[in-house]
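As you look at this complex, bear in mind that one protein chain is not there, while each of the others sits in place.
Letters are used for the chains, namely A and B, taken in the order the chains are written, and counting of residues starts over at 1 for each.
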Amino acid sequence: MDGSLGLLLNAVVSGLLLGGFYAAVSIGVAISFGMLDIVNIAHPAFILLGSYVAYLANTLLGIDPLLTAVIALPAFYLLGMAVYQVYYLSFERRQDQSLRGLSFFFGLLFIAEVTLVLIFGVDYRLVQAPYIGPSLHLGWLELPLRLLVPFLVSMLMVVGLQLFLTRSFTGRAIEAVAQDPLALRLMAADPTRIKRVAFGLSFATAAIAGAILIIIQPVEPSIGREYIGRIFAICVLGGLGSFSGMVIAAVTLGVVESLTATFFGPSWAPAVSFGVLLVTLAVRPSGILGR
Amino acid sequence: MVSLADKQQAGAAPALGGIPFLLVLIVIAAGIFAFGRWLNISYAFFAGYVVLQYIVLGTAWNILGGYTGYVNFGITAFFAIGAYSSVFLYKIAPSLPLPLMVVVGGVLAGLVGLGMGYLTLRLRGVFFSIATLALAVVVQTLITNWDFVGGARGAYVLRPRVAPLIGGDYVQYLFLVMLGLCVVVLATARAIERSGLGYGFAAIRDDEGAAEASGVPTLKLKLIATVLSGGFMGMAGAPLPYYVTYLDPASGFSLNYAVNAIAMPLIGGTSSWLGPVVGAVLVGGLQEYIRVTISSAANVLVAGGLMVAFVIAAPEGIVGLFRRKR
Partner (left out) sequence: MTTLLEIAALGKRFGGFTALQDIDLEVMEGERLGLIGPNGSGKSTLVNCICGTLRHDMGSVRFAGRPLDGLTAHERTRSGLARSFQLPRPFASLTLAENLRIPILYAVNARGDGALSGPDIERRCLDLLAEVGLAEKAQRLPRDLTQIEMRKLELARAMAAQPRLLFADEVMAGLSHAEVDEIIALLFRLNRQGVTVIMIEHIMRAVMELSQRLVVLVAGRKIADGAPKEVVRDAEVVRAYLGE
C-alpha cells in the first residue's frame, strides 16, 4: 500500500467516524433550531457540562462515561424543560426572540463556560474506559475504538430519535409543531407543552454527546465554542429539521476536516466549518437536501 | 427614537443639535482628561481606558444590534482585526502614529463587516448571528496560524517611553486616544438616531417587510450599519497591543470582550446612545471593583449574569426603566 494513499484513506475513515460523532453533537440543535426555531447557541456549553459530569463520575466513582450519560439523561431533560420555560415566558411570549432571546442564550453559554473554568480550571480533563486506547486493525486500515464506539452510540441515538419522532404520538406532535404551530392548536394540543418536551429532549442529547466527546478527546471549558460553528454549519448544510440531511452534512464536514487536519495541519481544522457555513448561506441557504 | 427622546425632554431643556452635542462631548472629554492629569494616578488612566474601550465597543455593537435588531456575536473578530492590524503595522512601520493605526484597523474591520454582511444579511437575522459566531473562530484560526504577527506564541509590542504631544506616561496617551474615539463614536451614534438613517434602522428592526414596502432599501442600510459597527470595533481594538504590550490569540479573542460588548448595551438600554454608556460605566466599574476586591475570576461572571437577568426582567435596560417611571 502506498504511504500517502494509506494516509488519505485513514484520514477519510477517521473523518467518517468523526462525522458520525458530529451528528450526536448536532442533533440537539437540529431539534431546537431546526424544528422549534429556537436558536440555542448555548448547546455546546451543555454538551461540555455532560462531559464534566462523565468526568466526575469516572474519576470519583470509576463509572463508565456512557453509563453516566444514561443515568444523567433525565436530569438533562428536566434542565432543558426548565430553560425552555424561562425562554418561553421571557422571550417567545413577548415576541422578542431575535435580539434578547439570542442574547439570553449567549449569556448562558458564557455563564456555563466560566462556571466550568471556576470549578475545574482550564486544564484538559480525560476519562478512563476499556475502549479508549486499543484499535481494530483491518489490514492497512486502523479503526481506533475511541472513535468507533462514539460513532456507534451516535448513530444509535439518531436512529432512536428518528423512530421516536415518526412512530410515537408525542414525536408526531413535535413534528406537527415544527410544521405549523397553529394547526396543532386547532387539534387542541398545547404547542408550548410539546415544545417544552422537545427542548428537554434536545438537552438530553447533550448528556450523551458530552460523554462521547470526552471519550474522543480530553476537554477543557472553552472547546465548546469551537463546536458552535461546526454544529450550525452542519444543521444549515443539512437543511433545517431533517435528520438524514444533518447526518450527511455531519459526515461530510467530518471528512473535510479530517483531510484538512491531515494535509494542512490540525490548527486549520476549525476554519473549515466556517467556510462550509458561509458558502452554504451564500449559495444554498436551504441546505443540501432543501428544495 | 427622536420623538421619544423629545417627549422625555418636553418641559426640560430642548434637545441639542448635532454640532452643539459634539462640543458638549468634547468639553466633557477634556474635563475628564484634565481631572485625570490633576489626580495623576496612573491606575486611574489604566482602569479608565478599559471603561472607555467598552463604551466604544458597546456603542459600536448597538449601532447594529440595538438600532437594526441584527445581533453580532463576532465582536472579537472585528476587535482583534483592529488589534492585529496594529501589531502588523508595528512590525513594518513602528513609527506610525497611533491614530493612523486606529484608522487602518477600523477600515479593515469595516471591510470584513461589508463582506460578511453582503453574504449573510439577505437571510433571516439568526443566520447572520450564527455566521458572526463562526467568523470569530475563523479569524482566530487565521491569526493563530500567521507567524508574522506572533501566531500562537503571541507578539510583544514596545511602548514609546514618553507619550507624544502630551508628554508623561504613555498610558495617558492611550487613554486620550480612546477618549477621542469615544467622542467620535457617541457623536456618530446620536447623529444616526436623529437622522433619516436612524428612522430607517428602526423600521428594519420593527418589521423588515413593511420597511421595504415603505421604500426603505433594507439591505443597503443593514450593510451601512454593519460596516460602521464593525469598523468602530476594529478602531477600539487598534490601541490594544500598546495597552497590553503582549498580545496572543487567547487574550485578543477573549470571550470577555464579546460578552461585555453585548451585555453593556442590553443592561444600559439599546434604544439610545446613552444606554451603552450607562452600561459600560456601571458594569465596567463594577467589574473593576470586584477584580480588585474579590477575584478576577468572579468579575467575569458579572457581565454574563447581569445580562441574562436584564434581558429577562428589564428588556428596556436601565435607561428604559428610568424613562418608564417619568
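By our rule, a contact is a pair of C-beta atoms (placed from the backbone, for glycine too) under 8 Å apart; a residue touches a chain by one contact, two chains touch by 3 or more.
No experiment lies behind these values; they were computed from the predicted model shown.
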Touch partners, limited to displayed chains, of the chain removed from view: B
Contact with the hidden chain (one of B:100, B:162, B:213 or B:250): B:213
Sole contact to the chain not displayed, among B:200, B:304 or B:317: B:200
Hidden partner chain, residues of subunit B it touches: 1-4, 7, 196, 199-200, 202-203, 205-207, 209-219, 271
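Here, only the chains that are shown with their structure count from here on.
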Gap in Å, rounded to a whole number, between the CA centres of subunit B and subunit A: 32
Subunit A residues within the subunit B interface of the complex: 39, 41, 86, 90-91, 94, 96, 98-104, 106-108, 110-111, 113-115, 117-118, 222, 225-226, 228-229, 232-233, 236, 265, 267-268, 270-271, 273-275, 277-278, 281-282, 285
Complex interface listing, subunit B residues touching subunit A: 65-66, 69, 71, 73, 119-120, 123, 125-127, 129-131, 133-135, 137-138, 140-142, 144-145, 152, 255, 258-259, 262-263, 266, 270, 297-298, 300-301, 303-305, 307-308, 311-312, 315
